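The complex appears here without one of its protein chains, the remainder shown in place.
Coming up: subunit A.
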């Protein structure tokens, strides 16, 4: 198991690319070896390719298609150490991914999430309006990516309020009461993008209500899921919400159940940033070679946190482009990027089909 305590003491965006590469060069082969030794399916996949375990260059570390977690239990620990099983929210008709966490991995994810988010909001802890229903976190056995995200972010909240009832009807009186109670303080709003849009924004527009959220910070993520047809651009999302609620501070984040914790948050310049705990590589869809800055390709995500399951290097089903390295105007070091869309029909044809087990 990797000891990441030396990273937990550092600021989450303080390493430039050279320093980060040096650390990953040392840690990634250890992580690959750890999974190779502890997950038979992973070992088989590498053996089939006669993979050389001494490879240490970031771009040459093997990556698995993220859809593989829908078919296989890629865990690198004993069954008795399984502490939580995290399920991806998955769209209709698809299998859900299952991510197996042991106690250490779950705790590590929580720590890193708080570290990353606190770098963006100088705030310590604030009242928090959760743009979801309290039902989402009621069932601890059936742990979805959404409940994990809400729980993870909830530690930032002092007083907490859920904005919707169980049928996703906006509980306007509770929301108003909460806003009134904390008027003058900075209130944090957290929710999933499609929920904020469909259940907050749309309901406000339909009922002709203007909320005053000018003191609030909204952090949202998770993309559009089942609402692809209703998806709007990030710019439109922001300007529409601003018009209806005077909400100015809106930050998107990019993350996934398969790499909970090491999320990518949008800075004031509108770019997503890699923390010291994770890295991205943009790859050409045709030959998987690395794209140049500005070129759109498939997003590969690398995370040092994935230790109890083989999620350390994954090819996502998202398209994105690298904007730059170390030189974002916001001052954060490392790679920064934008997400531009989804790989078409990504659920039907994954590279996973080429892997043979047994």
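FYI, a residue touches a chain if its C-beta (ideal position, glycine included) is under 8 Å from a C-beta of that chain, and two chains touch if they have at least 3 such contacts; residues count from 1.
The rule we apply is simple: contacts and distances are computed from a predicted model.
Colleague: What name does the UniProt record list for the absent chain among "Acyl carrier protein", "Heme exporter protein A", "ABC-2 type transport system ATP-binding protein" or "Deoxyribose-phosphate aldolase"?
Modeller: For the chain not displayed, UniProt's protein name is "Acyl carrier protein".
Colleague: Among A:17, A:56 or A:118, which one touches the chain that has been omitted from the display?
Modeller: Final answer for the missing-chain contact: A:118.
Colleague: Which one, A:51, A:83 or A:168, makes contact with the chain that was left out?
Modeller: A:83
Colleague: If the hidden chain were put back, which of A:78, A:107 or A:177 would touch it?
Modeller: Only one listed residue reaches the unshown chain, and that is A:107.
Colleague: Check each of A:71, A:160 or A:248 against the chain that is not shown and name the one that touches it.
Modeller: Only one of A:71, A:160 or A:248 touches the chain omitted from view, namely A:160.
Colleague: Name, in rising order, the residues on subunit A that touch the hidden chain in the full complex.
Modeller: 83-84, 103, 106-107, 110-111, 114, 118, 124-125, 137, 140, 148, 151-152, 154-156, 158, 160
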